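A single protein chain has been omitted from the complex, and every remaining protein chain is retained in its original position.
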Amino acid sequence: MTANDEPGVGVATVGIVGASGYGGAELVRLLDRHDGMEVSVLAAHSAAGRPVVDLFPNLPDHGTFDDIDLDRLGDLDLVFVATPDGPALDLVPQLAAAGTKVVDLSAAFRLPADVYEAFYGRAHPDPTSTPATYGLTEFARHEVAAATIVANPGCYVTTGLLSLVPLAGLLDLATLVVDGKSGTSGAGRGLADGMHVSHVAGSIGAYGVAGHRHTGELEVHLGALGGVARPTISFTPHLVPMVRGLLTTSVASLAPGVGADDLRDALHDAYDREPFVTVLPPGRQPVTKAVVGSNSCQVAVAFDPRTGRATMTSVTDNLVKGAAGQAIQNANLMLGLDEAMGLPTIGTYP
Amino acid sequence: MTANDEPGVGVATVGIVGASGYGGAELVRLLDRHDGMEVSVLAAHSAAGRPVVDLFPNLPDHGTFDDIDLDRLGDLDLVFVATPDGPALDLVPQLAAAGTKVVDLSAAFRLPADVYEAFYGRAHPDPTSTPATYGLTEFARHEVAAATIVANPGCYVTTGLLSLVPLAGLLDLATLVVDGKSGTSGAGRGLADGMHVSHVAGSIGAYGVAGHRHTGELEVHLGALGGVARPTISFTPHLVPMVRGLLTTSVASLAPGVGADDLRDALHDAYDREPFVTVLPPGRQPVTKAVVGSNSCQVAVAFDPRTGRATMTSVTDNLVKGAAGQAIQNANLMLGLDEAMGLPTIGTYP
Amino acid sequence: MTANDEPGVGVATVGIVGASGYGGAELVRLLDRHDGMEVSVLAAHSAAGRPVVDLFPNLPDHGTFDDIDLDRLGDLDLVFVATPDGPALDLVPQLAAAGTKVVDLSAAFRLPADVYEAFYGRAHPDPTSTPATYGLTEFARHEVAAATIVANPGCYVTTGLLSLVPLAGLLDLATLVVDGKSGTSGAGRGLADGMHVSHVAGSIGAYGVAGHRHTGELEVHLGALGGVARPTISFTPHLVPMVRGLLTTSVASLAPGVGADDLRDALHDAYDREPFVTVLPPGRQPVTKAVVGSNSCQVAVAFDPRTGRATMTSVTDNLVKGAAGQAIQNANLMLGLDEAMGLPTIGTYP
Partner (left out) sequence: MTANDEPGVGVATVGIVGASGYGGAELVRLLDRHDGMEVSVLAAHSAAGRPVVDLFPNLPDHGTFDDIDLDRLGDLDLVFVATPDGPALDLVPQLAAAGTKVVDLSAAFRLPADVYEAFYGRAHPDPTSTPATYGLTEFARHEVAAATIVANPGCYVTTGLLSLVPLAGLLDLATLVVDGKSGTSGAGRGLADGMHVSHVAGSIGAYGVAGHRHTGELEVHLGALGGVARPTISFTPHLVPMVRGLLTTSVASLAPGVGADDLRDALHDAYDREPFVTVLPPGRQPVTKAVVGSNSCQVAVAFDPRTGRATMTSVTDNLVKGAAGQAIQNANLMLGLDEAMGLPTIGTYP
């Protein structure tokens, strides 16, 4: 639903701040077909006043970017903050203070202050506000529904956690190694030599090796949501020559006494009634394209008796379940709507 | 809307024959979010009985393919025929005879019998039935709404025609050269050396040079819809290393007395009130990714005073506006629904 | 051959200016295996002093970029100028004046001054020096061998001309429409929204429509090398989601009395003894990947009796035969070496 349509009775008014990024634009795309929210502000900092189509050729009829006007945003029912962390650290508390619900897609309020400091190398500027309610929706429905601020999980961590949280107590997490593979849209629109098409196309490489910031988010929330002590995890992200889609491949030994069936049963118990998570049968592996464009996640687990280790794989569209889609899933709950409203479940394969 | 949901009051029951192809699967994806149709049959010939997910990893919850059962299909309100031409030649008339409306995505009934014979090298087996109502929706609304059988236009021709029909009387069509660039999904799921990823990825080439069958469709319907004598056109299709998306680049001299503004005005007159076609402003060129996943088309025209020729460019998603999306657009009209129901307008950029 | 190796007897010393661009780096790659030239200067303007590997991860052992030092360059046997046009306009005449042979990969000296002014909108700053000897090697061997300055043809024009020059007298060039499709490396290393991987990957679009500067180069040299009056051509370039490779698709009516066999014969007469150009047999179309990494070109012609038009297709690697490879081919001649020395003929398919 766009600002040009007549809002229906009871339709919530929402805004998007940081609309000049991919996460913001993806919110526009998804909310265009949402019956319960109307986007009335599309705000951006440096792009304010520019035609939206200049940045997003798929949005030829969306006017110009608005300024970030706190008064105007404070009148809305809910605001999606899709800015970098820096502006979010300021904006989110101000909006909440104005009584506006906030889904924060940045990493500003995902971590406890001590973990933030460990991974960012500086103190969190607002330690009493962090972490906000962590919106991995499938594991935090009630908290999200009651929250004013939801910290929307990152794309790597969403994808990894969905395959790991139900297994947290069944694995020896001290042995856990997570290998992440992301499409390029996860790196945003910013220009850099490493994002030039002639550099990236047809090539793969790791980045942020040994200490990527999202490792902290993975550790904190795998512990918290999995009901186990916070683990220490090796995580290596990679840039894959594709635009959308994210795969995590996680390997760990099993906890004592656990068998392969226990792992599979735990995933089915967690997800068989979930609209957005599918557990694949033995022998099938997820591919990212199955979920591109949708809010779905597909997970699989395979046990290797020779090594005693299990391999968990999980795919999402990093911009949907890994960002804008899950943000809407959370906003639906915060606004009292059906959690799945407006969210596609079928990827645009092929 | 899937077969698992409860159909609403007044929801039409529809079937898809040839559901094992990309066009069929795309119908499933789009109809999953359609409020006015319920897919109750997903039929395929050789894939009957196989799990849908075996072929389409984005459809993990869609059971198995049905047999092609004419009795069952004949009870439906409408059937989308997405088979190859051969089966469609048989199926379409039988379904229509049973009183079922049909949108035929194959090329079986798009051409007059004489043109069919000229391009296919054999007589049309059912010359009195062809051409069926040609469903380039923007130019055939009333005919489509009244039709029992609609021949859904091909992807190249849809894309080319949308940029050419409003200009047909303004161009010297004897000079028209059309260069088509298609994503690989236009070639279907069939295995062939020329479709192997290691052959296609990172490479472009022409195919069907000098006499591609879709040239006849382009000529016939540019003449008919443009209200001009049937032109003779040079058309060269190319396979581009991308999966979805189609671009046509058409070059022609202007008819005597026509100026650049006339071209632009004609496009705006044709499309400014259309939900699925956008005319880009001077200086902007369409890119396929702007429309991928959506039923939208973007067109542009540029005049070169040095050569006296105009260049018309047009993009669609070959599987949506070029196939399943336009089929739904036509079916909406045939069933008395809002023409745009269930059809996304915003592409999944980036 | 790199600067680290011992130069052989009679090995020419060469330099590369503009080595921080793709054309310059490709020269380094190709000359590394060349027995007759030794690269002793790798100069760049803004990148001077930076490690080469910072820009080119395939060159980890090539030290730092040199300053552009005219004294040092003037002592070399030959210099490849791979800068933008602006610096080349200054550098090339100065080097020539110092007695150094120059292969200029920029567009600075490819056009007569009047054509330059028509397409660039400003007077050529050095009208008496332009055009330099135009180095489409297959058609200018003797001139190149005797030249001090060679203007190395652009990638689009090289590719188009190789399929058109032998046919220039057999086609009605007033009807010629050329559609060019280039990999992204043709646009250089510069950062721009339009070169961001998330924008380009999986998408195609036209650019520079109706008046691209390379049209003038195509017209001038098709006329001159083809021995016909300078034609006026419609040329539309496209950016294809692949890194290397360039395809031109050219359509034109035949001149009176010309038949399909005449076209094919003319191509075979021109190329059957050429090491770098292959004429494909009827029914086969070139794909860019067949020539990627090599100095080869593949051409095909198909005649359509229905339209009376012929379609000429031609592929090269835009960085090799379209830039660095042809530059070496020309330099070989200028230095009295075997024309094919150091130049691969087999593409890195798949």
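We call the chains A, B and C, going by the order they appear; numbering starts again at 1 in every chain.
Note that in this section a residue touches a chain if its C-beta (ideal position, glycine included) is under 8 Å from a C-beta of that chain, and two chains touch if they have at least 3 such contacts.
Please read all numbers here as calculations on a predicted model, not as lab measurements.
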item: Touched by the hidden chain, restricted to displayed chains; value: A, B, C
item: Residue of A:233, A:297 or A:346 in touch with the missing chain, whole complex considered; value: A:233
item: From C:93, C:180, C:202 or C:231, residue that would touch the chain that is not displayed; value: C:202
item: Candidates B:123, B:174, B:197 or B:229 - the one touching the absent chain; value: B:197
item: Which residue of C:196, C:212 or C:289 touches the chain not shown here; value: C:289
item: Footprint left on subunit A by the chain that the document does not show; value: 175, 177, 179, 181, 198-199, 201-207, 209-211, 232-234, 236, 238, 240-245, 247, 249, 251, 285-290, 292, 300, 302-304, 306-307, 309-311, 313, 315, 350
item: Those residues of subunit C which, in the complete complex, touch the missing chain; value: 22, 25, 28-29, 32-33, 56-61, 185, 201-202, 243-244, 278, 280, 286-287, 289-294, 298, 344-350
item: Interface with the unshown chain - residue positions in subunit B; value: 22, 55, 184-185, 187, 189, 191-193, 195-202, 241-243
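Rule of thumb we're sticking to: only the chains that are shown with their structure count from here on.
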item: Approximate Å spacing (C-alpha centroids) for the pair subunit A, subunit C; value: 46
item: Distance between chain centroids, defined by C-alpha means - subunit A, subunit B (Å); value: 35
item: Subunit B and subunit C: spacing of chain centres that average the CA atoms, whole Å; value: 39
item: Interface hub residues of subunit B, defined as touching at least two other chains; value: 201-202, 243-244, 286-287, 289-290, 292, 350
